[in-house]
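For reference, the structure I am asking about is given below.
One protein chain is absent from this view; the other protein chains keep their places.
Presenting subunit A:
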């Protein structure tokens, strides 16, 4: 038995390069149950992070009692992340929404589906009547629905209402991955495969605390590190995360300076001849311009911008330059930071100039944060066109119009699909009048929350929220629709490395809650959306038929699903593209060095990465890409907000291994709640000393936008930087004296609350010019001590990035008997 709270990564199963990663089957069943009792095992995969770990849901008497990893699955070989081991218990939480709610004055009251949907449809028809009616609708969806739901929603939005105002919270998590892949390789689509970890001789983690965000991928890396001929490891992160502590070289750079570091590293590699001239000549465009831009970043200058020892930058360049099979992974430290797309493209450049792409061990993972983010990108509910089509390519739009049997100009293709922050801006200005939010909680996850609350509370904005619980966002809604979740509905989703899994319905949803797909289909029926021939626009009524329709949409595109069926997925995950020609799927893209940059095939004609200015189709054609990848190069610019005399510290936000997003689910699983119950703030010992703050002291972190109160953990974050986990909102802020406690009784719409618990009270409204991903990692703040700890340590976990220094005497985070779970090796 393993306490997977005390040890989230479980026992090691070391292996060597080129060997198969040994299986280890992790199981957790609720107290009193054994595998022998389980009546049904229902195939599924993780919905609490993006790794795509396959598992079976254990069912006894039509109730979920636990999960077990699938030993034969290509991704996890049986392992299960602690969030998945325990997180399913949230399905049974007594506060699940069971009936629709509608606003009556200041209150939300229970009602039936007819009344709730009737209100949405009446408002929709009223708004749609008249020119520009499409412009009054906004949809803000998720990275946690299923493929079938995104595709259906995308069709409703683009061909039913004809609105470009549809995006997902994927904008906060994975938009830069998509933007960087499009910019370098022509289309979205992850080049690498998780099996690259089995073959590599070096791993570089760029702003990616994989140990806490994708624990199973980290287990694979750790097993290679403990086996023969382990890969070297480089970590770039301002915090002393488990990844940074494991790495051979850790660059704890100043937040917001990623691009300067990458420009400097590329310069070193080029100067020292550590690049593949032949590959560059045959397969890339733009090497001379890349050399010209990076020339301006000698090590000494980069050391100063990033506040790093020059010798460490050189060591990093040596580690990268001497590798033969390099795996790079990129995540929020880059995506949610300054110059996100430009910095992420430099990671692609590093692989391109070294020819390290498209072969075993040489892989790039431009990661996702959320489990189904990839599908939102593919299916077009997030600001892309379905099938990774190019909205500026008239033939691509015409293909969609033929497929959907609608007029071409019904589909909004006159300008880029509206990104999330702009949707909220239009709502703020009043031109968007109906905002439909599904499976996400922007009142905790978007930047500058005071502003988001103000927008959603506007009386002239009709807000629909579709969720499992009465979230902080749902409290502000006009109509709340109770949704079914993982285990209660069927659908498919796709991991970072393009592996598609099926997740089947195991049990009935509670009360009158409905699958998200059924809700969207019901809306389409009630709105009576029609195609050109007067037939219903949406021609399916169940998940499998939606999947079959999507397959046609994906045909011939990079994400081709045409040879995948539900039946085949029941046997295990399959990587797209999967076609008649490649019926078993495709492990790696670009094995022949031919990229998706052909002007008729590419997903974007490209941007200037510094401003986001779009290039015109003819300018793109003039580059004559002929299947070569683009090497983009951009000079470093300081971030929009830098420290000042008033706000001398830099805030970065992030995650713990025990929680996911705004804790809608993980905050309702006892083991996970116990491990990370309350917000904390991390300070470096030197800064803490200056401020007179000790372990556990209550401090106030202030930015020009708000304040957060939290108990301090003194640990390994870099000097000058303050870290807050972004998970903690207000729904469970129970301690009246603690952060978020009500200071005047909890009135409706959360009006009586003190808003001092969510990290995003402090963050800035700013975004990357290309990916439009908000910048969460760079805000100027000050820290003020409020109260002594009284000997009580911070609630921060002792596992992960918030681990205290050795010998601190702080009690270790453990789960005890309630968290014990077997891990069976081969």
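Methods note: a contact is a pair of C-beta atoms (placed from the backbone, for glycine too) under 8 Å apart; a residue touches a chain by one contact, two chains touch by 3 or more; residues count from 1.
In this section, contacts and distances are computed from a predicted model.
Undergrad: Missing chain's UniProt protein name, "3-isopropylmalate dehydratase small subunit", "Amino acid/amide ABC transporter ATP-binding protein 2, HAAT family", "Molybdopterin oxidoreductase" or "Heme exporter protein D"?
TA: Options "3-isopropylmalate dehydratase small subunit", "Amino acid/amide ABC transporter ATP-binding protein 2, HAAT family", "Molybdopterin oxidoreductase" or "Heme exporter protein D" considered; the missing chain's recorded name is "Molybdopterin oxidoreductase".
Undergrad: Touching the left-out chain: which of A:572, A:612 or A:648?
TA: If we include the chain that is not displayed, A:612 is the one touching it.
Undergrad: Who touches the missing chain here, A:536, A:572, A:640 or A:822?
TA: Only one of A:536, A:572, A:640 or A:822 touches the chain omitted from view, namely A:640.
Undergrad: I'm checking contacts with the chain that's been left out. Which of A:287, A:426 or A:576 qualifies?
TA: A:426
Undergrad: If I consider the whole complex, including the chain that's not displayed, which of A:105, A:132 or A:459 touches that chain?
TA: A:132
Undergrad: In the complete assembly, which of A:282, A:300, A:398 or A:415 touches the absent chain?
TA: Only one listed residue reaches the unshown chain, and that is A:415.
Undergrad: Suppose we count only contacts with the excluded chain; which residues of subunit A make the list?
TA: Against the missing chain, subunit A presents residues 131-132, 134-136, 414-416, 418, 421-422, 425-426, 428-431, 608, 610-615, 637, 640, 764-767, 769.
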